[in-house]
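The complex is shown incomplete by one protein chain, all other protein chains being positioned as in the whole.
Up next is chain A:
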Amino acid sequence: MSIRYGLLALLESGPRYGSQLRAEFESRTGATWPLNIGQVYTTLGRLERDGLIVPDGDRDAKQQLYAITDTGREELRDWYRRPVDRTQPSRDELSIKLAMAVGAHGVDIEGIIQQQRRHTLKAMQDYTRLKARALASGTETQDEIAWLLVLEQLIFQAEAEARWLDHCEARLVRLAAGRRPEQGPRPQPETKDEGRAAVAPGPARGGRNR
């Protein structure tokens, strides 16, 4: 979806070839989300089908130029006006992994958290180096500013993950500390939803089904 609107946004400044669109998209985003040319032409085909762009220039030329239509401009304006939907979160592998690790036999959940924390910090270190380099090389052009914003989004996102991992660890420690001795690991009755965590079972959570 974001590629569709990304290409529309680039076409708003004037007609472009597919290869140009790919290069400009990657320049804006620092190749964080690399596009292959097949994706670009598939997306252009859909945009043309929906009346948001039209072929421009010589049909017989080696490469086809595309131009945005008035409908395409209106669609683009609407995209800018509309907030990005966060009410339907995409599946997150880390969340799923930790959710599965709670109560899993023989799984070191704190080890998983630390391993992920190290990986996430490493990612932040990499992004921060890129950011320092981007700042040093200047932030005058639109592409440079756009790239900096994308990098900072990656840093903030990774930071949120690192903080969440800290929180998960602290939560597990608190729950483990509050665990009564007789509540040690035991077979889980299928219909009960309590004492689930082998590492850190919490209090009963009646009324919730998963």
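Quick note on the criterion: a contact is a pair of C-beta atoms (placed from the backbone, for glycine too) under 8 Å apart; a residue touches a chain by one contact, two chains touch by 3 or more; residues count from 1.
The rule we apply is simple: contacts and distances are computed from a predicted model.
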item: Protein name (UniProt record) of the chain left out of view, among "3-oxoacyl-ACP synthase", "Putative ABC transport system ATP-binding protein", "NADH-quinone oxidoreductase" or "ABC transporter permease"; value: "Putative ABC transport system ATP-binding protein"
item: Per the touch definition above, residue among A:Leu8, A:Leu21, A:Val102 or A:Met124 touching the missing chain; value: A:Met124
item: Absent-chain interface as seen on chain A, which is shown; value: 26-27, 30-34, 114-115, 117-130, 132-134, 147, 155-156, 158-159, 162-163, 166, 169-170
